[in-house]
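The structure's right below; bear with me while I get my questions together.
With one protein chain removed, the remaining protein chains of the complex are shown where they sit.
Right after this comes chain A.
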Amino acid sequence: MDDFLLFDRVSKRFDQDWAVRELTLAICQGEVFSLLGPSGCGKTTLLRICAGFEQPDSGRVLLQGRDITALPPHKRPVNTVFQNYALFPHLTLRQNVAFGLKLEKLPRRDIDRQVEAMLELVQLREQGDKKPHQISGGQKQRVAIARALVKRPKVLLLDEPLAALDLKLRKRMLIELDEIHDEVGTTFVYVTHDQSEAMSLSDRLAVMNDGQIEQVGTPVEVYEAPESSFTAAFIGDTNFFEGRVVAQEGDYCRLAIEGLGEVWCYNDRGRRQGELVYLSVRPEKMRLSRQPLELGRNRFSGRVEDKVYLGGESRFWVRVGEYRLAVAVQHSRYLLDQQPLQWGEEVALGWHEDDGYMLQRYAEEHEALLSLPPEDEA
């Protein structure tokens, strides 16, 4: 089914501010769908509208074609994993998981069986008689998931479920979440501001900004082919160029970029001569070398202005014309390399013409989302 869960022109305002604005979004059955965006972009509001905790000012929410907009939370076939887990502190883990089933008035034996199966799934059977304050954050997380999943929801809503955990635990829980999803096959709607979580977990994701959706797609589409400057800058990091099409040649076009020179780019949008375009080139697509590069037609020479060692990679800021370009370089033999690139060195810089991507929408304010290069040392 294509629109298992459908938000149809949903709007919600708090006082004067739009939290969600005329938003339409379709989520497929069984997929892990992420709502990704900075805080205040409306992603949590959208989730709360789906759970029934907020009523939209206008628009509808449809689940399997049924309008659930007016249903109160307790009647919706969706369940939520809350950011702070919201486990009931006066109940044991087992009672927490059984809470929802007891309300369904199921026979006691069925409840026990389902609770045990769910605790087994999240590997907490031995801890079942503990109270929430006696277990760790990651375990609480798993109880919260079990408590929601035992209700067999049509959609499981996860509101920044890993935000309170430390990095290592977060990574492990991501894998566990993925395994749980494989096991139960429920549709997951996952809200996060962390792009790496969204990228690694989701089948598809929506990038949200200012109450609206910037782009919907698979992680690969969103990262490799960002439609807007917001998506390009919010997910990962990038270099923006502003230029005009001066020539077309087969699938490629030549851009004149003021302050840099001429650049070739794959023209998948059929841009015509004279059109203004914005180009995004990700730092890891750039090549840096002391020797002249054997790489396509986008070749420049520049000077290393700054360099930051980040462990997995090094980040260089290279002055080329009026531009200061971010370049990510993965290293090998770092300690044995006799001559790592140094500040002030002249280097050759370039990228493959397929690696630049022309944006459909550009706004200068989104450049603020880029990781800032260190200040110039005069």
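What we mean here is this: contacts are C-beta pairs under 8 Å (C-beta built on N, C-alpha and C of every residue); 3 or more make two chains touch, one makes a residue touch a chain; residues count from 1.
Going forward, contacts and distances are computed from a predicted model.
**Q** When you check the chain that is not on display against UniProt, which of "Spermidine/putrescine transport system permease protein", "Electron transfer flavoprotein subunit beta", "Exodeoxyribonuclease 7 small subunit" or "Allophanate hydrolase" does it turn out to be?
**A** According to UniProt, the chain not displayed is called "Spermidine/putrescine transport system permease protein".
**Q** If I consider the whole complex, including the chain that's not displayed, which of A:K151, A:H181 or A:K285 touches that chain?
**A** The one listed residue touching the chain not shown is A:K151.
**Q** So one chain is hidden, and I want to know which residue out of A:C28, A:A86, A:V329 or A:A348 touches that hidden chain in the complete assembly.
**A** Candidates A:C28, A:A86, A:V329 or A:A348; residue touching the omitted chain: A:A86.
**Q** Write down which of A:G37, A:G59, A:G100 or A:P226 is the residue touching the left-out chain.
**A** Touches the omitted chain: A:G100.
**Q** Using the document's contact rule, name the residues of chain A that touch the chain not shown here.
**A** For chain A, the residues touching the absent chain are 39, 51-53, 72-75, 79-80, 82-90, 99-100, 103-104, 131-133, 147-148, 151, 164.
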